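Dropping the structure in here first, questions after.
All protein chains but one are shown in place.
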Amino acid sequence: MNLFEEVPYRKLQQTTRRHFLAQCGTGLGALWTGSMLGSSAQAAGIPYDLHHDPSNPLSALPPQFTAKAKNIIFLHMVGGPSQLEMFDYRPELKKVDGKPCPPSMLEGQNFAFIQGTPMMMGPQADFQQYGQSGAWVSEHLPHFSKIVDDVCFIKSMKTDQFNHGPAQLVVHTGGARLGGASAGAWVTYGLGSENQNLPGYMVLLSGGRLPRAGKNLWGSGYLPSVYQGVLCRSAGDPILNVKNPALVPSDLRRAALDTLNQLNEEEYTQSQDPEITTRIAQYEMAYRMQTSVPEAMDISDEPESIHQLYGTQPGKVSFANNCLLARKLVERGVRYVQLFDWGWDMHGTNEGESLTTGLQRKCRQIDRPMTALIKDLKQRGMLEDTLVIWGSEFGRTPMKENRGGQDTKFLGRDHNPGSCTFWMAGAGVKPGIVHGETDPMGYQVTENPVWMRDFHATMLHLLGMNHNRLSFPYQGLNQKLTGVKSASVVKDILS
Amino acid sequence: MRWRRHFILSVAVCYLISVAVLSLSGCGSKHSAKQELPDIVGFNDHVRPILAQNCSACHGGVKKSGGISWVFEEEAITTGTSGKPSIVPGDADASYIIEKVTSTDPAVRMPPPEHGPALTERQVALLEKWIEQGAHWEEHWAFMAPEPVKTPEINAETWSRNEIDLFILDRLQQEGLSPNPQAQKGTLLRRVTLDLTGVPPTKAELDAFLADTSDDAYEKVVDRLLQSPHFGERWASMWLDLARYADSKGLGQDGRRPTIYKYRDWVIQAFNQDMPFDEFTIKQIAGDLLPNATLDDYVATAFHRNTSSDDEGGTSDEEFRIVAQMDRVNTTWQVWHGTTMACVQCHSHPYDPLRHDEYFQFMDFFNNTQDGDLAAEYPHIKVPKDPELQQKLNPLISQKRELQESLWRITAKLTAETKWHWLSEMQSNTNRDNQLQYNFQKVNGREEFLFDGTPTRVHQTITAPAPEVQHPLHALRLEVRPDDLESAPAAASPGFRLDQIKITLISQDGTQTPIDIDAIFRDEPFPFLWANPSGGTGFSALNYIFHDRWAVFRFKEAVTVEPGDQIKIFLNHGANVGRKDLLLIRRGAIALTGDARWRAVTQQEDYVAQNQKLKELHQQLSQGDQISVPVMVERPEHLRRVTKTFVRGNWTDLGEVQPAAVPASFHSLPDTGEPKRLQMARWLVDDHNPLAARVLVSRFWEQLFGIGIVETLEDFGSVGLPPSHPELLDYMALKLMHDFDWSMKSLLRYIVTSAAYRQDNTSTPELNALDPKNRLLSRGPRVRLTGEMIRDQVLALGGVLNTKMYGPAVMPQQPEGGWTPSHGSAGDWVESSQADSDRRSIYVHWQRSSVYPVFTAFDAPARELCSDRRIQSNTPLQPLFTLNDPALFQASQAFGERMLQHEGDLATQISYGYELATCKTIPEIKLQKLIQLHGEVMKMYPENEAAMRAAWDQEVERRVEEKRYLIRKQNNQKKARARQKKQPEPTDLPDPMSIQRSPEDEFDYSAERAAFDNIATVILNMDTVLNK
Partner (left out) sequence: MYFERKQPLSQLWQVPLACSPLVLLAFYPEVGDWTTFFGRFHPVVLHLPIGILLLTTLMEVLQVLSGGQWKFSTRLPLFLGAISAVAAMVLGILLMSGEKMEGALIESHFNWGIATAVGAVLALTLRCLPQYNITAALPACYRGTLILTCGILTWASHQGASITHGETYLTDHIPWKSDAPSAEEVELASGLSLETGEKDIYQHVVVPIFQSKCYDCHMTTKFKGELVMDTYEGLIKGGSTDAAIIPNDVEYSYAMERIHLPLDDEEHMPPANEPQMSAEEIQLIEWWINHGAPPEGKVASFHPDTSVTTAIESVSQTLLLEMETAPTAEIEYKEPTVEEIAESRAPLANAMLTLQDQYTGLVRYRHAMSNQIIVSSYNHQWTDQEILDLQPIVAKVTELILPRSQLTAASTEVINQMITLEVLDLRDTTTDDRFVQALNLPSLQRLNLFQTQVTPAAIDALASMSSLRSLTLSYTEFDQASIAQLQQRLPDCEIHFEAPVLQASSP
């Protein structure tokens, strides 16, 4: 059987498989759940039975129930921006400014750098209420303050890690240990990709450095490696080796690929290894990616009005460019776009890491672009399908940092896993609300705590999947993004 | 009327019975399910899978719901909290389990509806039959030592070449399949050469083999390959995945490990010398504890120094030391037992017979090593860079350490015998009195100073009345104590580092006479930092302290004290090196002695003699330029740590003490009286070990056939996949242990000389459907090469592979944007010289947070943790590498050039290249296609040349600019560093502009070369070439 007979043959196999699916709906996984259990199946975490197309494991799959969101854009401010200078207005904290921190707040807490008895430090920014929702936003975010009514704030995010690496792993893989699968990988595993000429899960960096936990944050862990995030650069080659070598113009390459395919088809008739047909397909997709990825990653063709809206400058690496790119990618059906913006670790050890200059600089960098992203998605009618998430690995302490028992040169705060602020906008979340509350010091969550795992559960729910059932068998356990502790969907923020 | 009552009663009874029958009739079909049950229901074959799959989640090691667990017999066949016997051997109906699984009441049924589906009728029937047959419990096959198996009898077959084939053939015949004939000679040569050496055969080797018509031509080749130095390089790369070897530390900052490569070289050598696997094991786990350990033996122990370590500010060194210890336990079990231990650190194993406490008993084997997540990666061993020299110095190290120890024992003994006068009525002040104050307390007659607060850089001055002794004073003893002596051995206190000590005598008239120190005697024979009497430094415990620590500072001359004299001790507590827990003496006491033996002790001639010898040895050992390799070193007995259970895996919540031991369900520790860790190492490769040999065989099988006899190399336990050929697995395991005496080369030779391995690898759609993963081996292996092999192959075919062995890691060209480590401390990717760039992949720098992209694209792990196998993917990113990666493209150009330079016409040249790459003669049709391509390119070239030239120049510019930028960056760093140190800026910095376009950067290209480059690309990307 040569390839040309083989292709219909494989199609037949697939067709029979699909036919089976058409007859069996969700497939065997649901056979008894449906007929015997019904209600408890969801709670029970009976694994979904996902049928990936063997020749193209990334082809799109339907969600498990009606999905509010189709795409995710996750803006991660690497280092832990200070909620106390941005969103979580704490007038009480101002009153105790400069007073020594009561021991009760220190007991049983881990700090990266704080030692002995630090001093409390009031908010280093002025706040005002905006919009109908009357959300408090600091003076550092003048643009953003105009769209608070499109945004849902979660002031009660909590994590259990106080160091960057582990905490970041928790945000993106659900666990502090290496080797887990990232949320984006889970999502592409569960839903596939809408655009076969682009990776389904793309990662963009700005701010000069990678987050601590590095590639693990978008790795596929125990999931098949096709689902890992693809790191794209917004300047130079967007993805590794996407550009032909200087000496290979594309029509020469085309000629070579045609020959290669013929040779491989020959090879297939010999050895009959189905992997070959897959490989041929991958070479073709690679070829298409060589044009589609640079095209998608090139913002120079955007109109001037858009550049002004975002404050973008083509050709340089910036958070603004990445926001615009995020929109372009989602527009082209990329399922999960992950942005990392480095440089939010305001310890006060130097001016760049100070709550005064440093934080203001970073806020200026993101204020206009992230606002523009929301506006732009909205004006394109895409915000209804796209969930935009802004967050970080943890918040910061209401105490002033005192490294080695001495005051740092500039104003800084230490890591605080006890509370931090996320905001979300778009598909399926209530706009213009604030969820959760922190204590008057903005130190610990007092109301509706949302653990990272709850946040994951909610995200998957919006994408039409139940976090208990999206699982993968590995080392004898059904691994889940939300891990072993029980997680719950944050119903209050769902629209 | 009695008969009437009887009558009524009997009717009533019949009535009930009939109703009962009716109500049961619903499950009548169950009996039909019973029909086609096996005659003997085996626990492992039939029952365990049912339990592990449906029940162990709640009735396993994690949760023993209702007091029942299906992991251990005594917890399974018993009465749980219900008080009803779970299983009554021989009586299914009396067994509560049957009642539970068959119940129709959702509140009663097991598994509960919200946990999972009811057991199928067949499953229930199996359970029942198993119970009725007496409920005979069996340990999981993998935890029972392999029994001798006799090879299958197969009459009238000419195919098999050794026992392996008999097992394979037997199974094939059962499935009604027949094996493929032997592959073409060329194909076979390429396969075995790649498998054994990781590089393709040379043309000469190919011709020689084709020419050699003798029967054992193939065997000869195999033997040649096993002797090749490349053998070690290829098989080391498989082992390094397991050893999680990398040239960086991983975790937060992923700083470099510049010297660990010595371990990598050791592994290569070990494979090349065919070091038996048992020896190979023992040296890596406990080489440091071997009698007369050599430098090599120490280097081998770096196996467990490959653990990630965290230099990030604020992290607790003790916490990450423990993380590393756990990783050691997990890795050891993963590598030698194919068993997942990670889950046991929080609770008993969910489905395998390993108890929670046993995890920590096993951890105790490792828990007494000196290392402790220090940025400096102590302890080190100094080895010469030069491998030859290293061989020469090998034996000296143990002699040296023995001397050090015996010298140390002398002073340690003296310290114990000496009568110490503890200072009392101490007063203390520091330069940080605002941040801390000292308290004093008397603990059984000895006055101690304690501190309270969290400052750094403390300079402390203690004054106290000198003790009234007849003799002049000879020495001072400084004692440092953990916060809580009782709990310390398991829950330590932060360590300390004494940077300086100054002792002064203040006589009544107030004159101050400084007392010089001429020697420091420590409480451990092998401290991290050596003493420096003049500064008083050298007394430190850089990680935590688990016991009282002491040092004796001997005075240069004897000091006579008058009554009323005061003694003043100045302590510089050293700096906090960016840690949450300060280096600071938090609790201590000071004593003086007039014991004159302290003067004499270093004069005794045996001391002098030994000291002399030591100096000489030290001289010899420090020849050549040396590097310090992190290794395992055991702490002395009196400083031993104590391991306790971490309740639910929380290292701060300590349970029972757990002395070193191996899990009860395994064979017992061979009691050799040696140190525990060494015993454990021997235990791993003990003949009674059910797993080590099986796992190794399965690993090698996976390397050669693409899939292990047990597919789940990471899990041989209850939920792992069953072996494809159980008997063969045991047969080979026993052969490896007894016939081959653990010789890995022999094992490999055995496998690759089998007929199964030599098969032709063509398949058919039917076979693909029947046996997609080719587990039955009805066809030869067809496996994609690893990233390393693909790179090495291109270099080899391009004729540019540099076969230089050993030494520091090299950094070949990265694709644009390829170098993205997670943190600045990972340093820069400084491209190596062309020659070094063309060295084999095993020598390429391995940065955990930014692995060389070619490798990751082809499924290489980051090596942060032990990884058993590389699950192969087939993604569109892979072609981008094989087609466009600059380094690979360069090599493939060399390959094109090689064809071009070859004698003969176009057809000959192409055929030559094709044969090089595939070891097959090119089929006419393929030849035509390539010739056609040649023509097309020749035609296209002219109108493309301009564009190519432009692109080329642009690329050259970019590369030049990149290099210049790197130099500027490094210059600035150097200047900055100088400025910090308040030194003048270095002047001898390289000039960025020294990087200029070199002649070979000039665009010099032709249609002919373009044509051959494209032909090269095609050949090197053919599926045949990417596979073996």
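A and B label the chains in the order they appear, each numbered from 1.
Just so it is clear, a contact is a pair of C-beta atoms (placed from the backbone, for glycine too) under 8 Å apart; a residue touches a chain by one contact, two chains touch by 3 or more.
Please read all numbers here as calculations on a predicted model, not as lab measurements.
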item	value
Residue among A:S82, A:S138, A:S156 or A:Q196 touching the omitted chain	A:Q196
Touch criterion as defined above, residue of A:T66, A:S104, A:Q132 or A:S300 at the omitted chain	A:T66
Which of B:S82, B:N162 or B:N611 contacts the chain that the document leaves out	B:S82
Interface with the undisplayed chain - residues on chain B	8-9, 11-12, 15-16, 19-20, 22-23, 58, 63, 65-66, 81-82, 106-107, 112-114
Hidden partner chain, residues of chain A it touches	11, 14-15, 18-19, 22-26, 30-31, 33-35, 37-43, 48, 53, 56, 59-67, 192, 194-198, 292, 303-306, 308-309, 311, 331-333, 375, 378-381, 384, 446-448, 464, 491
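The working rule: only the chains that are shown with their structure count from here on.
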item	value
Between chain B and chain A, distance of the C-alpha-averaged centres to the nearest whole Å	31
Chain A - residues contacting chain B, complex	1, 6, 9, 32-33, 36-37, 40, 43-44, 46, 110-113, 115-116, 162-165, 178-179, 205, 209-216, 219, 224-226, 230-231, 233, 236-237, 239-249, 251-253, 255-256, 259-260, 262-264, 266-268, 270-276, 278-279, 282-283, 285-287, 289-290, 404-406, 415, 475-477
Complex interface listing, chain B residues touching chain A	52, 113-118, 250-254, 308, 310, 312-315, 340, 342-343, 350-351, 432, 435, 453-457, 576, 580, 582, 714-715, 717-720, 761-765, 767-768, 772, 782, 784, 815-818, 820-824, 848-850, 853, 856-857, 859, 862, 864-865, 871, 873-881, 883-886, 889, 893, 923, 925-926, 929-930, 932-933, 936-937, 940-941, 944, 947-948, 951-952, 954-955, 1005, 1010, 1013-1014, 1017-1018, 1021-1024, 1026-1027
